[in-house]
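Missing here is one protein chain; the remaining ones are kept as they sit in the complex.
Coming up: chain A.
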Amino acid sequence: MSEEKNITLVITRQDDPESEPYKETFSVPYRQNMNIISALMEIRRNPVNADGEATTPVFWEMGCLEEVCGACSMVINGEPQQSCTSLVDQLEQPIHLEPMTTFPVVRDLAVDRSRMFDSLKKVKAWIPIDGTYDLGPGPRVAETKRQWAYELSKCMTCGVCLEACPNVNSKSDFIGPAPLSQVRLFNSHPTGEMNSSERLQSIMDEEGIMGCGNAQNCVQVCPKGIPLTTSLAALYRDTAVESFKSFFGSDK
């Protein structure tokens, strides 16, 4: 190596869910093609802050390291994103790392995304196929539909869209774009479609589709490029039709 280069990280830390957050600065030796995770690993290997004082290692969550699990989301230089695919070379220094604010902090950069998994249960984001005998193969899916539905299935419940949404906050019960888009995914499936009414009914309340304010940040920030606002608009249409059906009465 010709010369030693360092990168500076300013990390918002918090010791436990109840304590006050504070900022700590770290200086980490630069390596080529570094991502945020490798910088955090460096701090974990040598937990000394920029003032040379020994400190506790910074805690964060990670899983797949290839942007498919959603566990390592955090706010990097003001933008919610995955730390595994955030490359140090593309970021302005010092690099600010903060936990996402929409979720309760567990410790340092790790947050508890349980609310998203609760929402997936609320909207019945699955296809019920259990029974007492073999139902045989399901109906075929049209190739065109499979293609767009596949895009929706890329959601990794990372929480970035909820973090960017102005209507997901402590003052409102809105569940956010991610679980709503899953309603469209499962309703588009030929077998899942058999329970489409149930799923639509589950989002026709204070927490559901009408909590959306059409700020459309979600579609801008989604790391998987999921057409979230198209899903939301499609659900606006489906729930409107569902309202007429359930109020005026028609075949179930």
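As a convention for this text, a residue touches a chain if its C-beta (ideal position, glycine included) is under 8 Å from a C-beta of that chain, and two chains touch if they have at least 3 such contacts; residues count from 1.
One rule holds for everything that comes next: contacts and distances are computed from a predicted model.
Asks: Identify the UniProt protein name of the omitted chain, choosing among "DNA-binding response regulator MtrA", "Molybdenum transport system permease", "Succinate dehydrogenase subunit C" or "3-isopropylmalate dehydratase small subunit".
Replies: In UniProt, the chain that is not shown appears as "Succinate dehydrogenase subunit C".
Asks: Could you tell me which of A:T85, A:S153 or A:Q201 touches the chain that is not displayed?
Replies: A:Q201
Asks: Just one of A:D51, A:E79 or A:D112 touches the chain that is missing; which is it?
Replies: A:E79
Asks: Touching the hidden chain in the complete assembly: which of A:P104, A:P166 or A:P190 does that?
Replies: A:P166
Asks: What residues on chain A make contact with the chain left out of this view?
Replies: So the residues of chain A touching the missing chain come out as 78-79, 164, 166-167, 169, 171-173, 201, 204-211, 213-217, 220-221, 227, 229-230, 232-234, 236-241, 243, 246.
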